[in-house]
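Below are the structure tokens for one structure; questions will follow.
Yeah, one chain of the complex is gone here, protein chain that is, but the others are all in their spots.
Up next is chain A:
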Amino acid sequence: MDVSAEAKRIMAVSISKLYASRAQRGGMRLHRSLLLSVVMRSARDLYHSACLAKEREELGTAHLVQVTPEEGAMDTTASGEQVEVEVSQVEPESPLTPTIQEPMSSDSDAAQGACKTRTFIGKETVEDKENRSPVSPDRHSRKRRGKASVAPDFLPSKRARLSLELGEERVLRTGRRTCCRAGDAFTTLSLNSNRAIAAF
């Protein structure tokens, strides 16, 4: 699993760089943040597909039967919608923003270490679909539509929004929370890398 270990390492490095860049003098550099998030996204995609391949190998046919009903459910919700589900938000320690808190709680168990349930949807052109958790079909109605998704768990949950005359800017308040969790965090961390960009 060299590829996935490498991808995981690159993700870790990218996240720590993104986090460190918030403290740098002169503010976050948009160009740098964009490049970091691009790398992070490629590493994440590779890691997920490696994970998926591994899971498929290991679980074999028995798992396929079990998973099919959910698969069907997800396919129906998948089509043409931009439902964002940040599975990472499920982790119990992280306080969630109100809009996603309720729906998310039911996902926690399913989401933990469950890249299998998430990734078999495959790479779809709309990024957020990949991050959808295995949920009952009616869940999507309680979620926010659109791309304004929630922050991954390593970023502070509270975000102050400032409307300035020059445009919408969002200021991230640095929280005390440490950003990088080792190991399994990456399996559940569905990074919407655009989060970093949306901070500008």
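We adopt the following convention: a contact is a pair of C-beta atoms (placed from the backbone, for glycine too) under 8 Å apart; a residue touches a chain by one contact, two chains touch by 3 or more; residues count from 1.
We take it that contacts and distances are computed from a predicted model.
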{"item": "Listed names \"Palmitoyltransferase\", \"Serine/threonine-protein phosphatase 2A 55 kDa regulatory subunit B\", \"Vacuolar protein sorting-associated protein 29\" or \"Proteasome assembly chaperone 1\", with the criterion being the UniProt name of the chain not displayed", "value": "\"Serine/threonine-protein phosphatase 2A 55 kDa regulatory subunit B\""}
{"item": "Hidden partner interface residues of chain A, rising order", "value": "6-7, 10, 13, 17, 25-27, 29-32, 34-35, 38-39, 42-43, 46, 147-149, 162, 164, 166-169, 171, 192, 194-195, 197-198, 200"}
